[in-house]
Every structure is written in C-alpha cells, then in structure tokens.
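Only one structure is covered here, and it is reproduced in the block below.
Yeah, one chain of the complex is gone here, protein chain that is, but the others are all in their spots.
Just so it is clear, A and B label the chains in written order, and each chain counts residues from 1 on its own.
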Amino acid sequence: MIEVSALTVRFGGVTPLDSMSVTFPAGTCGLIGPNGAGKTTFFNVLSGFVTPAAGAVRAFGEDLLAMAGYRRARWGLRRTFQTEQAIEALSVFDNVGLVHEHSAGGHRATRRQDVLTALEFVGLAGSPKESVATLGVRERRLVEVARAVVGSPRVVLLDEPAAGLPDEETQHLARVIRRIPEQLGALVVLVDHDMSLVSACCDVTAVLDFGKLIASGPTAEVLRDERVIKAYLGTEDKV
Amino acid sequence: MPDFRPFLVLGLALGGVFALSGVGIVVLYRATGVLNLAYGAVGALGALISWSLINVVLLPDWEAYLVAVAFGGVVTLLYGTLFGPPLAQRDPLVKAVGTLGFTLILLGIMSWAWSYQAHSLILPTTQLGFEVGEVRVNGTQILGLGLGLVVTGVAAAFLRFTKLGVAMRSLANHREITATLGVPVRRVEAAAWLGAGLLAGATGLLLSTLVGLDIVGLTFLVIASLSAALIGRLESLVVTMIAGLAIGVVQACLTAFDSVGPYRTMTPFVFAIVALLWFGFAQGRLSRT
Partner (left out) sequence: MSVAEEPEVSAADRPRAAAVGTWLRATASEIERPTAIRAAVVAALFLFVLLALPGLVSTFWLQIGTTVAIYSIVTLSLALLVGRVGLVSLGQISLLAVGGWVAVRLGFAAPGLPFPLLLVATGVITGAVGTLIGLPALRLSGLYLALITLMAAAAISVALQVTNFPNGGPGFLGYSGALAGSVSAKLHRPDWLASSASFYRWVVVVAAVMFALGVLHVRSRAGRSWAAIRQSEPSAIAAGVNVTLYKLWAFALASFMTGIAGGLLAASAGGLTTYGFPAQDSITLLAVVLMGGVFSFWGPVVAALLLKLLPELLKNWGLPPDLLTILFGLGVLQVMLTAPAGLVVQVPRDLAGLVAMVRGRLAGTGPAEPAE
C-alpha cells in the first residue's frame, strides 16, 4: 500500500503537483491524466529526483521520502522510464544483474537464477549474453521491465511501458504486468495513455489533471467519470 | 597600507576587458547553447594578424586593428556556420568540447606561423595619458574600462529592445518553440556568432596592449572572462560585467601583498570555482530529469 498525502511540487513558478492525496491499495493501480498532468513528476518524486515542497509518501509503512534516491531502489522501489533506458554498453544479463547486485538481498549465489527467472518472467527469449545495443525496441522495453521485477521488488512504477509498441506487444505486456502482483507480490503503479492497457491491468485508477487529483477508484468507473472525460477532451464551453 | 590606486586603475582596465569578453560569451551561449572556449584564441590570432600587418606589410595601424576585429568576427562566424548546426541538438558539453577543438586548430596555426616568441602590439591609445586624482591613467586603460561598460549597456539594450535581440533571448529561453514561431533561427544564431567574434577580436587587441601579446597567455585569459560569465550564471549581463571588474581589481590589488602576490593569477580560477560550486548546488535542488 502506498499512501500519498498532500504531495506538492513547485518550481519555476509552476506547480506540477498540487496537494495530491491518494492511496494505492494493492495489485496493479493505474495513474492517468492528460499530458502535463504531473504523472511523471509524481514518479520523479517517488524516485527521488524531485524534492516536494510539501507532503509525504508512505510505502508499506515506510517513509519513502526520508530515504536517499538510490536507497529506495535497494529497498525495492523499481521503475521504468518513458524513453527506455536499458544500458546499451552492457549485455542483457548484466543489465538485469546490475539491479540485482545493488538490491538488498541480492546475493551473488542466487544472481544467475534470479536474473534468468526475471528474463523468463517478461518473456524475453534469446541469449542473455547479447549486448542490449543489438536489440530492437520491443526487447529493450522487456529488458527494462525485467530490471524492474528481478529479485524481490516491492513497488514497481511503470511509466508508459507500451509507448510506441504495436497492439500485440501491448497485449503481451498486459499479461506480464498482471502477473507482477500475482507472482511477485509487488504493488504496480502504471502510467499510460493506452486506456485498453490500463483497463486490462488495473483494478483501481487515479486521475491527475494540472497536478490535482480529480478522481480515483475502480478503473471502469473512473474511465466513465465525467470529470475525467472533460479533462481529456476539454470542456464544451471552450471556444 | 599600500597605495592601491595604481593597481585599481590596472585592475579596472583589465576587468573592463574581462567584462567585455564575458558579455560576448554570455550572449553567444544564450543564443546558441555554445560556450565558446576558443574566444581567447580568436582574439590572440587577430592580434597576431594585426602585428604582421603593421610590422611586415606596413599597413597603417588603424587599418590593421580593423582587420583584427573583422577577422575575429569572420572566423567565429565561420566556425558557427560550419559546426553550429550539426552539433545544435547535442549536449552543451559536446558543443563546448567542439570549441576546444577549434582552440587547438587556432593554437596550431599561431605557433606555426608566428612561433612562441614574444611580439609586441601596443594600441596608440596608450600614448594618451591622463591624471585622474593623483594617478596616471593611459588611454588604453580607459578604453578597456569604457568599452566594458558601454558594450554591456549596449548589449543589454540590444537584447531587450531590438527585434534581433528579442529573437536571441527567445532562442535562449525557448529553443524549440522559437523555430515554430517563424524566427529565422540560423540567421539569429549567425548574428550572435558574428557579434561574439567581433568582441573577441577587440578583446584580443586590448589584452595584447594591457597584458602582452603572448599566444598562450591570451588564449587562456578566456578563463577569466569565463569566470565572470559563470558568476553571471551565464544569463545576467550586468552581473557578468560586475564580476569581470571585480576579478580584474582583486587580481591587480593582490600584487601589493608579498605573501599572496605571486598567486594572484589564480584569482579568476578561484572566483570561477566558487561560482561553479554555488551554481551547481543551486541547480542541484531542482529536478534532475
């Protein structure tokens, strides 16, 4: 469970997050909103790249904001980025292994097993020895997801993992994402613009608009919510 | 208590020139994202060309000086036209390293054609002497300080009130949007390169007179101007000017103290290091992505 209380971020005269309060209970939770709503900023606060002006975040009972950025990852906070960031200079194995060796509980003895398990989990075939630089978009995204699920993750933040992927890849991704809470016991927060992906994976969804939370609850209800539709389409009064 | 006044004069003159080139560096950086580390080398080469024109070709002085300034503008514009667009999307570090390559090319040309022996280029304004209070001041020193102040004012006004200047500021703040607004980006950048180059040429002449025409010395005096520009956070012209003057004055006045005197040429670097650390820590508090 992640509890966000009155989270506010301000810089340069802009308020990307405005007193956001929401609870992500368990399983896979969606976070949607129009462009610029503050979703990535929220992830950046969780990752430790942005210091909030106010508010608190408690994850599984621990004060997340009190930990240094890299320590959060060791604690079990994992994340993928909008533009995939699998390390080109390293092999697939080393990419995933790197996260493993820097995590609490990432012992050398279990490393190979855990890495191969993660690769199997995301459905990445092919030799783990291959350099990531030789892989295509789809495989690189899977490597990134593998990095997010290797070992024992507690919270997995997925930032637009399906961006740029064709439909069948998105479906495969949806299956993988659903399995994360089921098989690994981690809480997933999924940000994406693909509503079918969000519907397929997320039991509950929160909606941000201009940094404010405008709706949260069961996904199907939220997607039908008038306020949410207005946020995406704009109101009819606008000329 | 040592008499600081002669040092103050020297310092203000030198500082004025630091401010002059600092302004050139800032305007160019803001318009193109390129921190031009070749600034000093361009000035040095211009001064050397002037020297040859005066002493070898026997051209009238003022014509040679004009050539130096013009040369500075042309060669900088050439670099900007050739290497600006291909590197435009890259990290500022990559662009700055590119100018280091430019610096090496210029240094190579200078040491090849003129070798490292000392040359002398003294602007005729040095013969003009004035008495300010009880201190002797020469025309070049007044020119250095004066140009520094005037150019800062003119540049600030230019950026605020002219169409071209506003376009440059727009490029600095919102690069992606500016192009879509119909601003001729390449032409605005070219203007910035040219302007910076002309200033570099002028700086080279002034520094040759004030400090000496030494290839390496002139090339690396860019660091003092760079320090001023960094203290101005690469955006405020006024702060750059004040910083330049401060660096010049502090460095000159340290000559009076025997214990730290020999270390006085470290002044610009110390200023710059402090500025960079401050700048860096302030920026570090903002989002890193």
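The criterion applied here is as follows: a residue touches a chain if its C-beta (ideal position, glycine included) is under 8 Å from a C-beta of that chain, and two chains touch if they have at least 3 such contacts.
Since the structure is predicted, the reported quantities are computational estimates derived from the model, not experimental observations.
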{"item": "Contact set of the excluded chain (shown chains only)", "value": "A, B"}
{"item": "Selected residue (touches chain absent from view) among B:L58, B:L93 or B:A118", "value": "B:L93"}
{"item": "Sole contact to the chain not displayed, among A:T23, A:S131 or A:S152", "value": "A:S131"}
{"item": "Identified contact with the non-displayed chain, of B:F18, B:Y39, B:Y65 or B:F102", "value": "B:F102"}
{"item": "Options A:S5, A:T23 or A:Q85, residue touching the unrepresented chain", "value": "A:Q85"}
{"item": "Candidates A:R58, A:R74, A:H172 or A:K212 - the one touching the absent chain", "value": "A:R74"}
{"item": "Absent-chain interface as seen on chain B, which is shown", "value": "35, 83, 86-87, 90-94, 96-98, 100-109, 111-112, 216, 219-220, 223, 226-227, 230, 262-263, 265-266, 269-270, 272-273, 276-277, 279-281, 283-284, 288-289"}
{"item": "Positions on chain A where the hidden chain makes contact", "value": "44, 47-49, 69-71, 73-74, 77-79, 81, 83-85, 87-90, 93-94, 97-99, 101-103, 108-109, 111-113, 116, 127-129, 131, 133-134, 136-137, 147, 163-164"}
